[in-house]
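One structure follows; several queries about it will come next.
Of the protein chains in this complex, one is absent; all others appear in place.
Up next is chain A:
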């Protein structure tokens, strides 16, 4: 491997890729191409994050900097039958990405009234205003090298546009599949949900082989007035993978956003979630569960920004770290001067399963208004000895008892998932992971 290189710029990292530099699209007045050009030009000004940066203090991504990655070559030939086992029973609409690239042939986006799904380049070409209005506007890249890099590649992304007052009952499944070794995939999604509409989105990352690669994903979402979105996020990448993801959500008047994010996979993962409660009576609940072991590192950073009065936010984030794993949670709640009568509650609970595991937690409240209800807290603990004995006295061996209690700790978050098959699949997966099934 390379020796430690200090102060590598992001540009240098990218130019160390086999295929060389990223080039901006040629002279184009197309909205998407202009966004890409701006991002490409901006990348040179950005640094590769290091633990000297406050937001990366606990998370050392040096191994990613030293990994030799390239842009994906031609997409791997897959057929739907290769993926059937990963499909969600309840889903009708399915959007499949392979190595960061949208695959219409593997997707199922059959016309449904009020639902438009297509590649970003096509949506921009046909001048869908919901797309040109929001694309690149919600996920900010000027201070975030990974978002900038993603933006440079976003022609491969997908837009999901829901008109006003549409209810999509079946969950929309967005599946990001990794198939190639040593590539950096930059999948991008834009979700625009019209006023009064209601959808459930399941965003899932997985790999067909246990190989090393990087996912650098960006999801932008705009919820118009009184829209309601359930957003489930399942990160179960290969244990060799690097996973960097940014989700940015803007929530309008009386709209409601519920997200449940589960992190199980990857060697190193970092998930940034930016929630903007942009108008009165906006609501969000942002729950998360990290379950890692061995040498895994999983970092979740959330920002909940109360901009206008009378908005509500709820957050429960749980981390379970076994082996020599390292979990990080940083949750910032910002209450702006205008955001009177904010109601914000945040709780972070952590479970350490071994002497070598570690968890860093940093709950933060920044309050600039005076009439608010805000609370936050964090706990770190181990499995309860009395509960272990209780289970053992009923015939379970110590390992099973530990695993059942570990599962129980995480189940509180899993139980929030409103899609039964996903909830069940995840329960099975975690019970299997904890070896009692």
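Everything that follows uses one rule, which is that a contact is a pair of C-beta atoms (placed from the backbone, for glycine too) under 8 Å apart; a residue touches a chain by one contact, two chains touch by 3 or more; residues count from 1.
What we mean here is this: contacts and distances are computed from a predicted model.
With the options "Tricarboxylate transport protein TctC", "Isoquinoline 1-oxidoreductase subunit alpha", "Component of SufBCD complex, ATP-binding component of ABC superfamily" or "biotin carboxylase" in hand, the undepicted chain maps to the protein name "Component of SufBCD complex, ATP-binding component of ABC superfamily" (source: UniProt). Of A:170, A:369 or A:387, it is A:387 that touches the chain left out of the display. Per the touch definition above, the residue from A:294, A:412 or A:428 contacting the chain not shown is A:412. Touch with the chain that is not drawn comes from one residue among A:124, A:177, A:334 or A:404, which is A:404. The missing chain lies against chain A, touching residues 384-387, 389-398, 400-401, 404-405, 407-412, 415, 436.
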